[in-house]
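This is the structure I want to talk about, given as structure tokens.
Now for subunit A:
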Amino acid sequence: MNPIIRFSNVTKRFGALTVLRDFDFEVKQGEKVTLIGPSGSGKSTVLRILMTLEPFQEGTLTLAGMPYHEPDGHGPFKAREKHLRQIRSHVGMVFQSFNLFPHMTVLRNVIEAPVRVLGLSRNEAECRAVDLLNMVGLADKKDHYPSQLSGGQQQRVAIARALAMRPRVLLFDEPTSALDPQLVGEVLGVIRSLAHEHDLTMLLVTHEMRFAREVSDRVCFFDKGQIVEQGEPERIFSSPEQPRTREFLASVLG
Partner candidate 1 sequence: MMYGFAWDTSTPLAYAISILPILGIGLIVTLEATVCGFAIAMGVGLVFALLRRAKSRLITWPVGLIVEFLRDTPLLIQLFFLFYVLPQFGIVLPAFLTGALALGLQYSAYTSEVYRAGLEAIGRGQWEAATALNLTRAQTYRDVVIPQAIPRIVPALGNYLVSMLKDTPVLSVITVVDMLNLANLIGDRTFEYLVPLSLVGLIFLILTLGCSALIHVIERVLPKRGIALR
Partner candidate 2 sequence: MTWTQLLPNLIKGAEVTALIAVASTLLGAVFAFAAGIARVSGGRLLSAIALTYIEIFRGTSLLVQLFWLYYALPLIGISFDPIATGIFGLALNIGAYGAEVVRGALVSVSEQQREAAKALNFSGAHTMIHIVLPQAVIEMMPSFCNLAIQNLKDTALVSFISIADLSFHAQSLRNLTLQSVPIYTLTLLIYFAMALVIAAAMRWLENKLRRGAAFPKGAAS
């Protein structure tokens, strides 16, 4: 089976700083991949490129066979907005800082995109939204505003919001890093239940090592814009081969 995500020779620079150099990376449909690594190693950058929030300078990236760059594309993304929107229709993202829309209720946050972008009827969108809110355990909060929810609740709404668009690929960028320790569990619980979805491809950046070990099919250790080591979680965590991986795991696992 062809991989759903394929980076080949991707180079990404911020001005003079090269964050990714000749980066190669593939993810199969339905695979749950966790990216771990030290701060500044480029993990978020990989997700943000996939979400079309950041352009890249060289190489090719395809999503389900569709290249990000168009042959005749202009602008930083070397692609037309229409093309980018087609790519975005397959990808969803959950942010570290939730980024719910503060001026909309929980329900409206979840149905806004399905109604506006997918063209669903309001009723249908609401039915699905209520199902999703049930799944994350927040159906009773649907008429609240984000500011009336705890961080953990906001992040669960954000997950429901992303799922409402039925993405094939869902990206999580440190979804629990902004949360108080006692709220981390509820969000991880929701992500864990998603990990059982057979078709959903998940890319997760996290510092929760035990969780990564539990839910992922593959763990990639990232350093200086490169994958230093990757493999099944059991192997990476119990017998890492590379000294840098060992060092990193020793420092985070204490």
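Note that a contact is a pair of C-beta atoms (placed from the backbone, for glycine too) under 8 Å apart; a residue touches a chain by one contact, two chains touch by 3 or more; residues count from 1.
Picked so that all candidates are chains of the complex that A comes from, given by their letters.
Being a predicted model, the structure only gives us computed values, none of them experimental.
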Candidate number, among 1 or 2, whose chain touches subunit A in this complex: 2
Complex interface listing, subunit A residues touching candidate 2: 51-53, 81, 85, 88-89, 91-93, 95, 97, 99-105, 107-108, 111-113, 115-117, 122, 143, 145, 161-162, 165
